[in-house]
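Here the complex is missing a single protein chain, while all its other protein chains stay put.
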Amino acid sequence: MKRNKMTTTVLKVLIPLLLAAAAVLGAAPCVRAEDAGQAHLEQARIAVERSGLPKESKTGILTKADRAVAAGVPAEDVSLIITRGLEQGAEGRHVEGFLETAAKTKEQNLPVRPVLDRMEQGLAKGVPPEKIAGVTQRLSEHLAAAKPMVNKFESEGMRSTGAKGSDAAVETVARALERAIPRDAVMRTGEHVKDRKGSMGLFNRAVDTMTTFVGSGMTAEQAANMVHTAVDRGYSERDLEAMERYMVNELRKNRPMSEVVSGMNSRMERGEMLHDMQERPGAGSSMHSPGSGGGMGGMGGRR
Amino acid sequence: MNADRVEDEYGIIRKVLAGEADLYAVLVDAYKDLAYNIAFRLVGDADTAKDMAQESFIAAYNALGDFKFNSRFSSWLYRIVVNKCRDHFRATRETVPVDDICEDIAGPDRTPEQAASSRQTGDAVQQALNKLPPDYREVIILKHIEGLDYQEIADTLGVSISALKVRAHRGREMLRKLLEGMGVTL
Partner (left out) sequence: MKERNELDKEIIHRLLDGDLGPDEKKALADRVKADPVLNEEFDDLLRVVRAVETSERIPAPPFFTAAVMRQLQPRKAPLGMRIRDFVLKGRVLRWNMATAFAAMLVFALVVTLAVRTRNAPVETAMIGQQEQVVNVTMNLHAPEAHHIAVAGTFNKWKTDTHVLTRQENGIWTISVPLKPGEHSYMFVVDGKAWVTDPDAEAYRDDGFGNKNAVKRVSI
């Protein structure tokens, strides 16, 4: 009896497995990137045709799509923005606007990934299309402002790991500007990094950390001071990441930001490298007296 | 709380002790509101209460080996929460001499209408509770919010029943005067 049951179970698992494997092997095409791109655009075209948009809108979208692809925006993203936009009920002019912003960004030789990501994210999250349009338009403008700033440091000798490295820095600076961090604070950060002979990667991390600090509640001045001090003290990218984690953990304990800031500053003053200081039990807790928990021995228990 | 539920709890605790740490989440889920509520009523502010409640669960987990399977997990947890909050009072020197509190009670500086219109009774109760000395506050909360009987409270706080009753009586009187002083009509 047991034997039969065992066989049946094994077969029940194996046969579907075999069938699925056969289907996968048989059907999975090894497509070349170009063919894939065409497939995406075709998908988008069908979605547009099927939509209830007026004829001019449809033509407008497809034209803008061609322009974006021609400028170098990946077809997959173009298709995704169109299909997702239509699914979310965006009007034709909004979808056209997205594609135009993407195209323009790419045409100006700016990193387009952040813009595309922002659009895809906003559409997925159901953000109103007008808001997405405004936010991404401004992001594109911030990218345009960020690029010469990064170029300046590169030309002054800040080492970067090629195009990817400086693109990342441009994106990070743009996000800092988006958070209303003054240009000046960003430029000073670059100066501090240069003084330490730091790389573009360090500059990227420093600006990113500054932006995160501001996003979590520090003033721009507090954030800038902290990051500049860290850079001056020779903190590495990993150390800056550790500072961010430390702040996140302290805030999770509901410490007020002022306390977190002074805690971090005094640690830096003591020369403690934060990336060795992963959260230890009791580390940084000043509000609660030690040795608490008397009477934990259960009913009638004694310690 | 019936016998089956207690048995289930014991089962879970034993499994956690044997290494299935993830199961502790079941206990946390079951009692998080209770722990948070007591902590909040005791300390009066949401952020500290969250800290206290979370730390209590962590402390309970770390001391789980000491749990005697002759009572409810909730009773054990009550004790830990109350002790954590007491430590907090000591650390922040919250204990105010009784005389000072009595002075605080007298003389409303707003009309009853103003008071009634600007806060709900619930908030007023918490504000009044915040002004009680911690030992009075503890008894009032455990007796009148958590609904424990004096024996359970005595076991939780490690205080005699007669002492508890004295604290309850004085606590109630003080609450009444505080609420009156705040101009709150119940």
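Labels A and B are assigned to the chains in the order they are written; within every chain, residues are numbered from 1.
Just so it is clear, contacts are C-beta pairs under 8 Å (C-beta built on N, C-alpha and C of every residue); 3 or more make two chains touch, one makes a residue touch a chain.
Quick caveat: nothing in here was measured; it's all calculated off a predicted structure.
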Contact set (omitted chain vs shown chains) is A, B
Which positions on subunit A touch the chain that was left off? 2-3, 6-7, 10-11, 14-15, 17-18, 21, 25, 30-33, 36, 76-77, 80, 117-118, 120-125, 127, 131-132, 135, 139, 175, 178-179, 212, 215-216, 241, 244-245, 248, 252
Which parts of subunit B face the unshown chain closely enough to count as touching? 16-19, 21-26, 28-29, 32-33, 35-37, 40, 46, 50, 53-54, 57-58, 61-62, 121-122, 125-126, 129, 140, 144-145, 147, 149-150, 165, 168-169, 172-173, 175-176, 179-180, 186
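As a convention for this text, only the chains that are shown with their structure count from here on.
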Inter-centroid spacing, subunit B versus subunit A (mean Cα positions, whole Å): 43
Contacting residues of subunit B [partner subunit A, same complex]: 47-48, 50-51, 55, 59-60, 63, 66-68, 70-71, 75-76, 79-80, 83-84, 87-88, 90-92, 155, 158
List of subunit A residues in touch with subunit B within their complex: 253-254, 287-289, 292-301
